[in-house]
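Before any comments, here is the structure.
Moving on to subunit A:
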Amino acid sequence: MMTGLSTFITVLDGLLAGVGVTVLVTLASLTLGVILGFGLALLRQFGGLRAIHFLIDAYCEVMRNIPALTHLFILYFGLASIGFRLSAITAAILGLGLIGGAVTCDLFRSGFAALPNGQREAALAVGFTPLQAIFAILTPQALRIALPSLGNYTVQLLKDTSIVSAIAAPEIMFYARSMVTSSFQTTLIYATVAGLYLLLGLPLTQAIRFLESHYGRLKA
Partner candidate 1 sequence: MNPLLSVTGLRKSYGQVEVLKGIDFAVAAGEKIALIGPSGSGKSTCLRCLNFLEKPSAGEIHLDGERIGVRLGQPMSDRQLAPQRAEMGMVFQLFNLWPHLSVMENVAIAARKVRGLTAAEARELALEMLAKVHMAHRADASPLELSGGQQQRVAIARALAQKPKLMLFDEPTSALDPELVHEVLKVMEELAAEGRTMLIVTHEIAFARDIADQVMFLDGGTIVEQGPARALIQTPREPRTQAFLKQIRH
Partner candidate 2 sequence: MSDFIEPYVEYGREWLPLLLRAMATTALLSVSAFALSLVFGLLLALCRNARSRALRHFATLYVSVVRGVPLLAILFLLYFGLPGIGITFDAFTGAVLGLALAFAAQVAELFRAGLMAIPKGQREAAFAVGFTPAQSFTLIVLPQVVRVIVAPLIVTFVSLLKDSSLASLITVNELVLTGRAMATEYFLPLQIYLAVGLCYFLIAWPFSLLSRRLVPAAG
């Protein structure tokens, strides 16, 4: 029994080395994705140029119909072969962030689309400029509507960071895979990985629930 427990602690210890990077990649790519996505959504929803609409649509379609693993390989191996050598962590954040931009763009657009036209009209009627209307009236409401989907996306993102182990970013799954080759405790290691991600997800889900209850969709 004691050896079982001590093995488990060794495994856990090894995995914890990767938690920092997991959290870093999650938060950094989330930030990048949300900022990019929100900007794209504003341009797509309220911008005038048809060409820009087309480009944004194309961007979202391409990013969302190709797997993250492929995006990562393009950024990490592909760019390196023509001279742009990115670190694994940079490639991870960039890759997941660019995809996140496409995903959150769609989320925010849905949020804006759910608002009745009357909201914007009322804002313009009291003398707001279109820009003021967007930021003061429409954005707060659209964000509230998009919050649950954003929450789901964030939880998914945390799990997706495990993929970056494939380009050797030193996060949880990477350490897990290295340990497996040297210790043969395969089931224990991956089961602990599963448990670790479940645990990491808990504060995340709590935070989302808190945000939803305080800033969630206003009932008419």
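In picking the candidates, the idea was that all candidates are chains of the complex that A comes from, given by their letters.
In this section, a contact is a pair of C-beta atoms (placed from the backbone, for glycine too) under 8 Å apart; a residue touches a chain by one contact, two chains touch by 3 or more; residues count from 1.
Note that the structure is a prediction, hence the values are computed from the model and not measured.
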{"item": "Touching candidate for subunit A, same complex, options 1 or 2", "value": "2"}
{"item": "Contact footprint of candidate 2 on subunit A as seen in their complex", "value": "61-62, 64-71, 73-74, 77-82, 155, 159-160, 162-163, 165-166, 173, 176-177, 180, 184, 186-187, 190-191, 193-194, 197-198, 201"}
